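Missing here: one protein chain of the complex. Every other protein chain is in place.
The first chain written gets the first letter, and so on, giving A and B; residue counts start at 1 in each chain.
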Amino acid sequence: MRDLLALLAIVLAVPLAAQGSAPPAPYAYRQLDDPDQEAVARELMHTLRCIRCQSQSIADSDAPMAGDMRHQVRIRIAAGEEPEAVRRWLMARYGDYVSYEPVMSATTWPLFAIPPILALLAGLIVWRRLRRRA
Amino acid sequence: MSWRLWLPFLLFFGFAGLAAYQLSQPKDDTIKSTMVGKELPYFTLPPASLERPGVDSRYFYEGEPKLLNIWASWCLPCIAEAAQLEQLKDEGVEIVGVAIRDEPTDVMRFLTQHGNPYTRIGRDDLSEVQLAIGSSGVPETFVIDGKGVITYQHVGDIRHEHVPMLLEELRKAGR
Partner (left out) sequence: MIAELGLAALWLAAALAVLQLVGGALALRGGTESELAALTRPAAVLQGGLVALSFAMLLWVFAITDLSVKLVAMNSHSAKPLIFKLSGAWGNHEGSMLLWVTVMALAGALIAGIERRLPERTMQATLAAQGFVALGFYAFLLLSSNPFERLPQPAAEGLGLNPLLQDIGLAFHPPTLYIGYVGLSVAFSFAVGALITREVTPAFARAMRPWILGAWVFLTLGLVAGSYWAYYELGWGGYWFWDPVENAALMPWLAATALLHSAGVLASRDALRVWTIMLGVVAFSMSMLGTFLVRSGVLTSVHAFAVDPERGSFILLLLTLYIGGALLLFALRAGAISEGERFSVASREGALVVNNVMLSAILAVVLLGTLYPLLTEAFDVRVSVGPPYFNPVGAIFAFPMLAVMAVGPLLRWRRDSWGRISKELALVAAMLLAGIVLFAVLGEIALLPLLGLAFAVALAVASFLPLKGRRLKRVPIATWGMITAHFGIAVMLFGMASEGAFSQERLAALEEGGTTSVGPWAVRLEAVEPVAGPNWTALAGRLTVRHRDGDPQAIAPQSRNFWAPPQQTTESVLVTRWNGQLYAVMGGSSTDGRWQVRLWWKPFVTLIWYGGLLIALGGVLALVGRVRSDLKHRYISRRITERREERETA
């Protein structure tokens, strides 16, 4: 599956140990104490793209920057921010790229327009096909 | 009926054209900061070395345009760009450093070895400033005008040929 991807990881991977001498951010590998907040944060982290590693969510990456992003997400959620506000905060900095969940905009509308069209089309095909009796 | 049979063919050629165009384009994997053109977010960072003070975002709101250099002692390309930063400093440019995930001892060692072009160096252990200004890697260099607005982002190490370009960007920001 990700084998091909992993292959290139060799080419790109700076050995992990070389990415900073400082320890990971406090909430990079630590859950929030409130399980409800943690669940919200976790769901959000799964939909945010790790900027350094290119094809993993920040919830699935050992890259230090992903850890720092998890830290940001957790402390912001703990501070009572709405998950969508955190997403918007990141998108204001990195653009649409950082969110795995496309947000409807001038550039992404076809992603939302085409599936309903497909559904209509599917309905139409089935209806027409089946209306013609044997 | 017959025009519909051409649809898959046409769709495919749309894709093939797009793919051919993309293949002919140089692959650009950088993720540009969308903070360019916006005001620097508020931050204060403690000093990362004994020799230079820390960084406060308010520092960028007065005086000449400055460079904000995101770097780290553990980053190899940062060594490569040290000479160019030195050159920029000699041209009279003020360079403010932000050291990402770094220890003061490592920072000191790096600066002794490769020179210290910075007037201030902030210590960003949690990549907070890096995330706040939309930087996606180390090293990166931002041009900040005298009013605290980010006007340009340079991704990757500064090569020799980038120096005049950065000087030009600084000049533009100063107007």
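Basically, contacts are C-beta pairs under 8 Å (C-beta built on N, C-alpha and C of every residue); 3 or more make two chains touch, one makes a residue touch a chain.
Fair warning: this is a prediction, and the values are worked out from it, not measured in the lab.
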item: Which of B:18, B:76 or B:165 contacts the chain that the document leaves out; value: B:18
item: Sole contact to the chain not displayed, among A:40, A:59 or A:77; value: A:59
item: Residues from chain A at the interface with the omitted partner, ascending; value: 1-13, 15-17, 23-24, 29-31, 42, 46-47, 49, 54-57, 59-62, 95-102, 107-108, 110-111, 114-115, 118-119, 121-122, 125-126, 129-134
item: For chain B, residues in touch with the removed chain; value: 1-2, 5-6, 8-9, 12-13, 15-16, 18-23, 27, 29, 31
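By our rule, only the chains that are shown with their structure count from here on.
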item: Centre distance in Å when chain A and chain B are each reduced to the mean of their C-alpha atoms; value: 24
item: Parts of chain A lying in touch with chain B, wherever the complex brings them together; value: 18-22, 25, 51-52, 54, 64-65, 68-69, 71-72, 90-95, 97-98
item: Chain A partner contacts - residues on chain B that touch it in the complex; value: 29, 31-35, 72-74, 76, 100-103, 106, 125-128, 130-134, 136-137
